[in-house]
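The complex appears here minus one protein chain, its other protein chains still in place.
Showing chain A:
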Amino acid sequence: MPKGSDIFLQNVSKVVVFIILAFALYLFFTGHGSPGGGFIAGLMSAGALLLLALAYDIETVRKVLPVDFKLVTASGLLIALLTGAGALFFGKPFLKHAFGHFELPLLGETELHTALIFDLGVYLAVVGVTMTILLTIGEDR
């Protein structure tokens, strides 16, 4: 990827990246009730990181977020798998979800759902996969 030199893009993306990430977070949590979910939130987060990579370069992304995205994928898959396996210990079939309404401080009555944990797995897997592919191809010369 060419060395980023567009000062406008760089300055704008400094702010925009966080807006996108925040929106992605919103999409992730709201997913069960309105449009959104782990998949789209994951893609959007990857999009934010991609914007960073385009505005600066891949080294910057690596410096800002020094994680191995292959491990992110792996942990996402593991979370999804374990959420599914969790049901087995309650004598339910694999991937049977449970939910309930709880009174939480600040948030009031909130629905908590094991599907959200599964969705977190999806989220991480999508971020990991997208970033692994992009960074691998992008760094290849």
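Heads up, the rule we're going with is that a contact is a pair of C-beta atoms (placed from the backbone, for glycine too) under 8 Å apart; a residue touches a chain by one contact, two chains touch by 3 or more; residues count from 1.
As a convention for this text, contacts and distances are computed from a predicted model.
Can you tell which of "Oligopeptide transport system permease protein OppC", "Tripartite tricarboxylate transporter substrate binding protein", "Na+/H+ antiporter subunit A" or "3-oxoacyl-ACP synthase" UniProt lists for the chain that's not drawn?
"Na+/H+ antiporter subunit A"
Pick out the residues on chain A that sit against the missing chain.
So the residues of chain A touching the unseen chain are 1, 27, 31-40, 43-44, 46-47, 50, 54, 70, 73-74, 76-77, 80-81, 84, 88-89, 91, 93-95, 97, 99, 111, 113, 115, 118-119, 121-122, 125-126, 128-130, 132-134, 136-138, 140-141.
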